[in-house]
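Here the complex is missing one protein chain, while the rest keep their positions.
Going in written order, the chains are labelled A and B, and every chain counts its residues from 1.
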Amino acid sequence: PETSPGIGYFEHPAAALPDFGQDPDDRIFFRRIRLRFQGEAFETMVYRMQIDWNSADSGEMKDMYIGFKELPVLGTLLIGNQKRPLGLDHLNSSRFNIFIERPLVIEAFNEDARRIGIASYNHTSDESYAWCIGSYLMENVTLDGEYIGDTLQASGNARLVHSPWYDEACDGRNYVHFAIAGMLGHPDGDADPTDANSNEGRFRTRSEVRSQSRWLNTGRIPGADWYEVAGVESIVNLGPLQFVGEYQSTWLQRDDETVGTGPDLHFHGAYCYVSYMLTGEHVPYNRTSGTIGRVEPRQNFFLVDSCNDGVAAGWGAWQLAVRYSYLDLTDQDIAGGVENNVSFGLVWYFNPYSSMQFNAVYGDIENHEAVEGFTDGHFTALGTRLRIDF
Amino acid sequence: PETSPGIGYFEHPAAALPDFGQDPDDRIFFRRIRLRFQGEAFETMVYRMQIDWNSADSGEMKDMYIGFKELPVLGTLLIGNQKRPLGLDHLNSSRFNIFIERPLVIEAFNEDARRIGIASYNHTSDESYAWCIGSYLMENVTLDGEYIGDTLQASGNARLVHSPWYDEACDGRNYVHFAIAGMLGHPDGDADPTDANSNEGRFRTRSEVRSQSRWLNTGRIPGADWYEVAGVESIVNLGPLQFVGEYQSTWLQRDDETVGTGPDLHFHGAYCYVSYMLTGEHVPYNRTSGTIGRVEPRQNFFLVDSCNDGVAAGWGAWQLAVRYSYLDLTDQDIAGGVENNVSFGLVWYFNPYSSMQFNAVYGDIENHEAVEGFTDGHFTALGTRLRIDF
Partner (left out) sequence: PETSPGIGYFEHPAAALPDFGQDPDDRIFFRRIRLRFQGEAFETMVYRMQIDWNSADSGEMKDMYIGFKELPVLGTLLIGNQKRPLGLDHLNSSRFNIFIERPLVIEAFNEDARRIGIASYNHTSDESYAWCIGSYLMENVTLDGEYIGDTLQASGNARLVHSPWYDEACDGRNYVHFAIAGMLGHPDGDADPTDANSNEGRFRTRSEVRSQSRWLNTGRIPGADWYEVAGVESIVNLGPLQFVGEYQSTWLQRDDETVGTGPDLHFHGAYCYVSYMLTGEHVPYNRTSGTIGRVEPRQNFFLVDSCNDGVAAGWGAWQLAVRYSYLDLTDQDIAGGVENNVSFGLVWYFNPYSSMQFNAVYGDIENHEAVEGFTDGHFTALGTRLRIDF
């Protein structure tokens, strides 16, 4: 990637290390290698256990829950490590997302998405409304699988999905999706050093590029007491053409006691993208979960040397997309950074279970906390990903 | 959990850390996430491989063995990482145990149970007698999967099971189990620092609560040369009512050379519990392994909103239990602690493969090696666990 000097300092901010301020390294790596076991049992139970071994020496816990189905009022009740219902782009499976990395705002306000919690999922019988209500612990247990601490840092979350138009006659080629989501969190801004738990009042994200450091980062905010996130989502899909947009806003209240506390804070961000299937397929939609699904190419990719007739070929499906993304994590005494981003994407679907993605990202960061005097920077990055699931 | 001051020092004994002497933190975590592959091959071979990823970034090796069946005299011969036959409550699968954690004495004298070894399992043709004879390396290879060192720290183990009464007519609702078990171990009490191996002459356990530290702990005993463990087990089961008790005694001889050696030592402990299935089921018994099995509720748990007839429901199976536990790890110059414990348990079986456990534990520790002047303490703790296997 090409970068301006500031980015080097955001990537390698430790003055003691030899690569302090150097530009980010090129990276080739396995992004996700997940093993999933899921099923249903005794007609009314469900379970899923999923671990990611992209770094084989250190697994990461992903979905890890059990649940009961068909309950009155509650619908499906899931207990365990699961995604918090905040941000359409996080709820979409990474297997189906069109861009390689998630938008700034989505990852910033719901980092890694999964937490230990309990949540109820239900929908109306005509599937035009669906909702989720849940409560979650705020600490990310991806690595160690345990939440330790006397201070209960927890959140309440809810999401309501409405799909006023879903063109059944065309097998769902046309649809409109709206959703609102909210979160009320109570971090331990006090972060007493004799407690085992850390202050979860922190927002941070990578810049839609898999860099080593998170270039936008508020740090753990001293005195963070309560915060509220509100989000709106929309999709308009017309056959091969899709418009998607989301906006999220976060208000954080601080106490008056903690060392380093300050005034209340407001952060916010948004993104929108348009995508088009050159080969005419459409991106499917699941009304009860309010998320997009798996693209099925009309013709799978293959190249076979048939002895008499020369080479027979199928070319899979091709999709173009462009996304604009914005995030503002700088307010009052906190300078997490402000970023504007544009991404271009191309997806080549070999078949429903594998594809190759190409992304070009241009980003501009400003109002960042100074590192060696730099408060802004810009970068361009190229990324490609090969994906298969089975 | 509520605790007296001493417990804080037993939990956080490092004076240099900020939480020195603080009371134990609340903990919410995944206790076991195990993946198991097992099978039979070529009619006479068996294998099992099982890894636990409760902490996803660091797996733990559990059963990892292969074996031959139907051998003359030897019966089934297993080679690899497997449970040592010491302590009924350890031989019972954690999936079937009634209390959340194992009794003090069982874990203290057979920590984590599994070791690399070779063992023969056989039984009489009427199944009234069954036995196991094996030899095991004493180092726990759960994490690194390897035993390194020139000093061979090994043990010989044996267990003989007798089930004089097993009510076949009632499908095993009534039975009586007796067993004796013995272990002869030869740790490397010398623990030469130029050797890679550590002195396995050490007994320790958590207090039937999943605390961070092991509150009872003899440490690695200098000069530990040989030790012998003898144990007796009993179960009397009358339909829904079950009485269980075990006693184990350990004698340890020390050499006269090692720095810090001392007189010979004696440690011992016991537990007993009574459990009752409120819904009338019974805890099954396996005569050839001498262990308890999987409870099958008469009616599985479900709650379904049937359109016309209101809510249909099944309530699963319910079980109550109370356990008393004792362990004395203090003798002569070694002050590992003496604990008395009472636990109350409630188990709600949703179906044969999942259940929820509730435990309340009150414990009292005394004669513990002084930490910041404290030699005793008491605590109460509440625990709950959700369990599923498939």
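Keep this in mind: a residue touches a chain if its C-beta (ideal position, glycine included) is under 8 Å from a C-beta of that chain, and two chains touch if they have at least 3 such contacts.
Just so we're clear, the structure is a prediction, and the values are computed from it rather than from any experiment.
Here one chain is not drawn; of B:60, B:89, B:107 or B:376, the residue touching it is B:60.
Set against the missing chain, the residues B:44, B:124, B:332 or B:384 yield one that touches it, B:44.
The omitted chain makes contact with just one of the residues B:100, B:116, B:321 or B:371: B:116.
The set of chain B residues touching the chain not shown comprises 37, 39, 41-45, 47, 49, 51-52, 58-61, 64, 66, 68, 70-72, 79-81, 116, 137, 141-150, 152, 193-197.
The chain not shown here touches chain A at positions 18-19, 22-23, 25-30, 33, 35, 53-59, 212, 300-305, 311, 350-351, 353-354, 386, 388, 390.
As a working rule, only the chains that are shown with their structure count from here on.
Each chain gets one centre point, the mean of its Cα atoms, and the points for chain A and chain B are 41 Å apart.
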